[in-house]
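Here the complex is missing a single protein chain, while all its other protein chains stay put.
For subunit A:
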Amino acid sequence: MTKLIKSTFIVVAIALLILSGSSVLAEGSSKGKIVMGTSPDYAPYESVDAKGSGEIVGLDIDIAKAVASKLGYELEISGMDFNGLIAALQTGRVDFVMSAMSVTEERQQSVDFSNVYYAARNTIVSKAANNYQTLEELEGKRIGVQLGSTQEMAVSGMKNVEVKTLNKIPDLIQEIKSGRIDAAIVEDAVALGNTTANPDLKFTLLPSEDEDQGYAIAFPKGSPLVVPFNEALKEIEASGEKDAIVSKWFDSMLATTGPTSGINLDFGILQGYMGYILQGIYVTLLFTLVSALFGFVWGAILSLFKISHVRPLQWFATAYTSVFRGTPLLLQLFLIYFATPQLLDYTISPLLAAGLAFGLNSAAYLSETIRAGIMAVDRGQREAAMALGIPYRTMMISIIFPQAVKNILPALVNECVALLKESSLVSVIGVQDLMRRATVVQANTYRAFEALLVVGAIYYVLVLILTSLARVLERRLRRSD
């Protein structure tokens, strides 16, 4: 058992090294590096080349590259959830954000924007049977828009309509198809991609609006980069470079998104994406393993604090449990991911931050479980060990712990299963886990269900494997009964 604990520590240490490895390596690169944050689920602006290199590509990326090379920077791209972009800017994780982000007053309070580099036109997307042409036709109807988008502001002036705001474009498309909304106002590129992939939908361009409304590059407040970026944007506009990039991406989108069959589910569209999705299994499993082991070891230590007679240790463990159980896991994840670079001057990798957050959180729950397991071990076991002159540490590790673990094995397995499934939360900070990959494929294919169903099946199979492994382990432990 001592050996087991030792090797557990070693595995955790190695895994933490693997997780932190990427950022450690990145640390030493040239000082002319500039980091761009983007949420790669919005083709053709930014998407993951899931069928090919797996890198983030798109219109925004090409413009960013052009600007960076004009200014003599080496560009690095960091993918994350759209909701995490502003925080990443504010905490200095990225130097600027390009993610088809439109200028809003709200955002202007926390970041600085460049000039608008692309103005998209709004469209009405609806079922082909309805095919609404003008905003007037939508009177009395239910309209969907993306949360925080310029379209949301565009419909805010409309009277007599019921507006529904959703987080993601694929959700909007799905809502139209299932008839919960009548139409969605989305921008032209999105409409084009989605109606091509879903032949039962049609879109109509709306007259163009105020040219100032459009996408701009976001910077931290007071960033010295704003002025040079604006100049570089002007230059690539004048040279015709920008137009070339724009037409390249719109053309390529039309070429790649052929119409799919009319039926509701068509797994054929996932062709070419499966490799990309399956790689997520490794990430999800590595993450689950690390957070489970770390949570278990730390939880065990906390449980020892709780049963110790040293008051400060008891207080610490109790307070720790109370805080980590009393606040949302997602919040802890965000805090660790975004606050670590500021507080410790260490650029924590998303996977490491996630492993840490989940491990710390899991430890809070496990410390209670393990404590209960230790208390359930017969007092006599302790006395017998003490009478033999076995020191406390050896007694806990070799006599009490194995029996406690056997008592609580079902609860431990539950915790692992929960970790495995909750790991899908880490996609919000851009960890390329299964869930994140499903979202990316969803965005690339303009289809809501196929990728999700496949990933759901993978999670289910993983849980099945985990529980059967646990059964084998339990049988091994029951050998002595």
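Simple rule for what comes next: a contact is a pair of C-beta atoms (placed from the backbone, for glycine too) under 8 Å apart; a residue touches a chain by one contact, two chains touch by 3 or more; residues count from 1.
Methods note: contacts and distances are computed from a predicted model.
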| item | value |
| --- | --- |
| Chain not present in the shown complex, as UniProt names it (candidates "Arginine transport ATP-binding protein ArtM", "Proteasome subunit beta", "proton-translocating NAD(P)(+) transhydrogenase" or "B(O/a)3-type cytochrome-c oxidase subunit 1") | "Arginine transport ATP-binding protein ArtM" |
| Listed residues A:L71, A:M274, A:L289 or A:I390, member touching the removed chain | A:I390 |
| Of A:R93, A:K406 or A:R436, the residue in touch with the unshown chain | A:K406 |
| Chain not shown, touching residues in subunit A | 378, 380-381, 383-391, 394, 398-399, 402-403, 406, 477, 479-481 |
